[in-house]
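Starting off with a structure, shown below.
Of the protein chains in this complex, one is absent; all others appear in place.
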């Protein structure tokens, strides 16, 4: 019974069918009919004109966004637990040609206006110090917390006041949108987000994320950077088709709701005492002793050792509710 | 009737079936069962122990190879018509952090030992000049010419004598292997090739190439570079499965033979006077007047204007022989 | 009797005296009184508001200029014999993070509007090809030819029409200015130059060049890049003082005239048959047989083997006229 990672899940049937359906001769790269529909589909979803590019991974999508927002001699502010800092082997530094990530502390991998301002104030003005050019937040965060539209807008207001770009790592944006019931627009550009990675792979996709520019003109240089990074697949239609299958209906929300529902059940079983942070998306962080972790594993549950005394359990669009309920019972029984 | 590019072709049924078959939960990234079979499958194909990594594009595969073979302050020798110089928007410079490409002239995008030595001799010894660290050749070349095992070995001998690494861009390696009937081993490591990109996408694949290290230890740093470039897909099994479908049988050769056969028919119809270079792989370069090009297009044939007075026609694994014969007839009738 | 390189010459007394005079406590980096005078001194020289930064080497100055004019995914057009292509070990690629240099042929390392346009036209539009963002010329060229104000304006006009920045490598700008008697303004910004390296070291300086931005606002990011490259010396006043000594009087022109005068004498002795290109600055390129070269060396003349059958002789501000006349006589006697 796998609760290890949403990356281990399968592709959902609708996505796979769309990929198979795209197996027709068409123009190479992103000149095909599917790729050309992306801008329109995301503009409809976000209720504003956007430019949307398919990207094979979230790591590349995040890094391309940062390369647009920050020059090599600049800095990006993010949480110390951010995926871009901890889990991408320096991809942001590769794509930005060495911009610095300046780190903020705070519970649940979540930035607040106050913690952001405090970090910004530590950087003196002058050429000896890489100046902040952008802020990056993750929604849902690496600890499964959610930024509401208001939370994001408060961060966005600091960015606007300071002249900083705002990037949103949306690897689990669907889970955040499903949880908050806020519109995609309210969670992003209306709150000041400039560029976002719109995650599909953790939500039932196979090999495609979308990189969304809320100012379409800002996508131009990224088209060159995508090619230069070897990310312009010659048969891009198979990526575009996956994404369209996700968002042209409400599949992305349905899948996310299924995952959120599964994690909520586990979180309720665990109770606030045992939770490291509240369960707001599809991740559950439990405080367990090594013996308790071993006991759960002995019952067939697979999960990730996150930190000493903490484990992470992740649900996904295809989580088996029987497994979920078994896990919930096992946690109650600890 | 499309003869525009082998990138426009579809994925062949066996590859697509393998991808669909891989839609099972497994370990993320390249920890899954399919990815783990790559080393063995390519070691069998090449009759030596190799390390094999899936990469989503040939551009990334080539650039990762060059990053392993050449430091940022070094230079790579290649033909002036090489794909890495002309068609990758500076990807080799991105991945190598700015190594220089030093260019060699010569017919049909093909290097010879003499032209290679001549270029090498132009670089003075000393810190003012980026020193060559590697050579890159493409087989079949960008003009559809083939390096035989002996051709490659002659280049490899120069590389060994000069202490240079040898990279092979094998986007159309299958076409070269099918044409020469040489063993993959003879065309590569026995001829001195250190790292190669083994192309699948132009040969009926969907979204996966293989990067082959003939010294498996040299793959280690590339695993980090692949991650850092955002090319470690979280569901890598779908890429590995495509590649395995290609090489665990003889699909890669069957597909290439079909494409080669189609181009040969066109080349024979054209005759030596009209051909820019002989037809050895799946590309035909014709000398045509603008009027002749227009006449062909008026009959429904689609192709690429390569240079003033030259057009390129590309066949692929799924070229319709009726279309091929129609094209051959139309060329004869010019 | 050294005619090997103007880099081997000494610092002229006025420059050395100014450096010694600057040995007083002052603010670090470029906050001192000397550094603060640079903008004004160069604005007077160029008859327009400029920003001027001291840089320890011409290689760094050129590369910083290119980094301002061209993004990492872009290309710079220059002559195939340009210093930035041939003699800087990839410094432009380092500073631009891998932009490509696209090369133009032509006699005497000199670009013409026609050769420039021809090269530009070879780059297709689209993301597969690094798009030109800037042009770089060298005045005097690496072969000692001079761009007149009109020559430069013709290049500048192409740049403006194409939306390209124009960089001038002025390592020997003083020699060009002395030869043409054109005003510094006419040779640069009035002709369309955006950024130039104003050479001092080859002209009697010790360790300082000036990087001139004809749009002062464009200097801002370069201040960060200079620091980031380790080129913001903590005691910058010693560099600023050298430059001021050069340009606040007419020392830069006096020194260049002396060098030009010496090379002219040698060129006249050689005669047009023996000259590879006309002598217009402080370099003489002679066609000589190996025996002739040996004969000159046997008489005590030291110089550089430029290419098979060609040698380079360089004069400088402190060339001993007795040596120059001895060399002229020896060449006549060949």
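A few remarks follow.
Labels A, B and C are assigned to the chains in the order they are written; within every chain, residues are numbered from 1.
Here is the rule we use: contacts are C-beta pairs under 8 Å (C-beta built on N, C-alpha and C of every residue); 3 or more make two chains touch, one makes a residue touch a chain.
None of these values were measured; they are calculated from a predicted model.
Interface note for the absent chain: among A:97, A:172, A:265 or A:312, the touching residue is A:97.
Touching the chain that is not shown, out of A:130, A:193 or A:256: A:130 (per the contact rule at the top).
From the set B:226, B:265 or B:312, the residue in touch with the chain omitted from the display is B:226, counting the whole complex. Between the chain not shown and the residues C:160, C:235 or C:332, the one that touches is C:235. Where chain A meets the omitted chain, the residues involved are 72-73, 75, 86-90, 93-94, 96-100, 127-130.
Remark: the residues of chain C touching the chain excluded from display are 2, 5, 7-11, 16, 19-20, 23-29, 55-61, 63, 88-91, 94-95, 201-202, 206-207, 224, 227-235, 238-239.
Mapped onto chain B, contacts with the missing chain fall at residues 71-74, 97, 127-128, 130-131, 221, 223-228, 232.
In this text, only the chains that are shown with their structure count from here on.
If you average the Cα atoms of chain A and of chain C, the two centres end up 50 Å apart.
Distance between chain B and chain C, defined via averaged C-alpha coordinates, is recorded as 42 Å. As a whole-number value, the distance joining the C-alpha centres of chain A and chain B reads 34 Å. Each of residues 224, 227-228, 232 in chain A touches at least two other chains.
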